[in-house]
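Take a look at this one; I'll ask things after.
A single protein chain has been omitted; all remaining protein chains appear in their positions.
Labels A and B are assigned to the chains in the order they are written; within every chain, residues are numbered from 1.
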Amino acid sequence: MSTSDESTSGADDAYIPRLADAPVGSVLATVAAILSSIGTAWIGALMLLIVADVVGRNFLDAPITGVAEIAARSVVAIVFLRVAAAILQRRLTRADFLLRRLERASPRALCLVEALFALAGAVVFALIVWASWPKLASAWATAEFFGVQGVFTIPTWPFRLITVAGAALASLCALYVAQDELRKLGARE
Amino acid sequence: AQERITVNIGSSHPENNIWVYAMKNTFQPEVNRILGAAGAYEIAWVESYGGTLYKFTDTREAVMDGIVDVGMVGTVWEGANMPLQNVTYFTPFATEDHRMIIEIFDDLSENLPELKDSWAQNGMVHLSSLITDSYDIYATFPVETLADLQNRKLNAPGTSANWLRETGATPVDGALTTYYTNIQTGVTEGTLSFASGILPTRVYEVAPELTRVGIGSMYFGGIAANKDFFDGLPGPVQEAFREAAAATSVAHGDYVADLAARALDEMQAAGLTIHELPEEEKAAWVNGLPNIIEPWLEQTGESGRVVLKAYFDALRERGATPLRNWDEGL
Partner (left out) sequence: MTTLAIGFLLIGLLVALVLLGLQIAYALLAVAFAGIWIIRDNLGLAFRMLELTAYSGIADYLFATIPLFVLMGLLVSVSNVGRDTFEVAEVLLRRLVGGLGVATVAANTVFAAVTGVSIASAAVFTRVAVPEMTRHGYRASFAAGTVAGSSVLGMLIPPSLLLIIYGVLAEVSIGGMFIAGIIPGLMLAGGFVVLLILTAAVFPRFVMSDPAGSRERRLDTGGPSMTVGTMIAKLTPIVALVVLVLGGLYTGYFTPTEAGGVGAFGALVVAIARRSLDRHKLWQVMKQTGVISVSILLLLIAASFYSRMLSIAGLPDAIADLVTRSGFGPYGFLFLYAAIILLMGMILDSTSILLIMVPIAAPIATSMGFDLSHFGIVTVIAVEIGLLTPPFGISVFTVHSTLADPDVTIEQVFSATLPFVGVMLLVLVLVALFPVTATLFL
């Protein structure tokens, strides 16, 4: 697992360029970092929720209703909150053995390939946005919820919003990465 | 010459599931038979059973969006978009006769505008009703009086959690797949469930005491067609679908009845003891419940009143005596 297995530390926020150097990149990266932090905190909250349910159910005869459903929706939310930052940090899993050879042979060709790949990512996430926003609109309009009337209900629109907004930001970030690669390509001439 | 029509048919559950069985084994062959006899049309079925295209949470969207043309739709999971169909879950102790539920909902889904429109608004045409057999308590202990439920933990997912209110029992979330280990490890002491579901999961091994409570048979959902697809079918094919759907309803009722009877036999042979909750205890249970239909009525408004009334009228017309008149005061 190339991404997951890297040991990371320290320079986690290094992907945020300075506002003066790259205003668009800086704004995108800041928004991505904020969403990503929410996603990070959400993982902790999920752990606490599950522990609370286990304790409540076994020791207090008070299970928490809807934990399974909430946890299920949380998983998706965490992904879309964090994906834009992962794109900027270039942390999406890939097989890079050919790319590393290409880099040695021709760094400029690598920039071009990276730009194309990032564009592919921008398109893929744009497709998700295009596919998903109508359901966001209708979830809002019909007050769609999950859960059970009279037991617990949670509106779905915030979760659908996270999917749409997260994918939109991811698409923009991928575009920015493509532009950044092309800029490097130009700079190497 | 024969015209060939491609029909994508599918489900989130496998072919041997009680709600899918009749689709594969009655609906498809019946359509083929009827059209084959007439000779003008032929169906090319493309099957996607068993959740290969979508999960159980997405049965409505799959048919509505045309991912399949005909599919099993679990309205029980659609409390937000199709609440009217869930009236049975908010009116427990109505009837244990699952064939009656099929008959009533086949009729109402076609002839009661509120229900028919609800399917149409969701881009679907209702073809045939799907149900569960009656819910009872499978537990480590028999229930002789309501007091036996005090401080017990029972698996009761979703809407069924409502049925335990004011009984002193704590509802614990779960699914057919979790009951066995939940009970075995003492996470719960039993579950609210139905015979045809319990048999394959072998829950009776850890919960050998069945108390027949008669919470009743529930309307689970329907086999439905995508509306645009259905409206675009030639008249004779629509007719064939309707006719096959009627046969499917009968077959579904028979299949569930056979399965439930066989399940009880097999489980008893495997050591299950069956108890009957006395009538007065049942009455005490259902009358002790808070007015659980209230939030549902608030959500569904006038349409909800019409559906509830039509459902209870239909029950009584067919000779059922619901243990509580949930429609009182409408």
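To be clear about the criterion, contacts are C-beta pairs under 8 Å (C-beta built on N, C-alpha and C of every residue); 3 or more make two chains touch, one makes a residue touch a chain.
Everything numeric in this text was worked out from a predicted model, so none of it was measured.
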item	value
Residue of A:Val24, A:Ala62, A:Val75 or A:Ala109 touching the missing chain in the full complex	A:Val75
Positions on chain A where the hidden chain makes contact	1-9, 12, 36, 39-41, 43-44, 46-51, 53-54, 68-69, 71-76, 78-79, 82-83, 86, 89, 91-99, 113, 117, 120-121, 123-124, 127-128, 130-132, 135, 159-160, 163, 167
Residues from chain B at the interface with the omitted partner, ascending	48, 52-55, 57-58, 61-62, 65-67, 178, 180-182, 184-187
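By definition in this document, only the chains that are shown with their structure count from here on.
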item	value
Interfacial residue positions of chain A with respect to chain B in the complex	57-58, 61-63, 65-68, 142-151, 153, 156
Parts of chain B lying in touch with chain A, wherever the complex brings them together	79-81, 83, 86, 90, 151, 153, 158-159, 161-162, 170-173, 187, 292, 294-296, 299
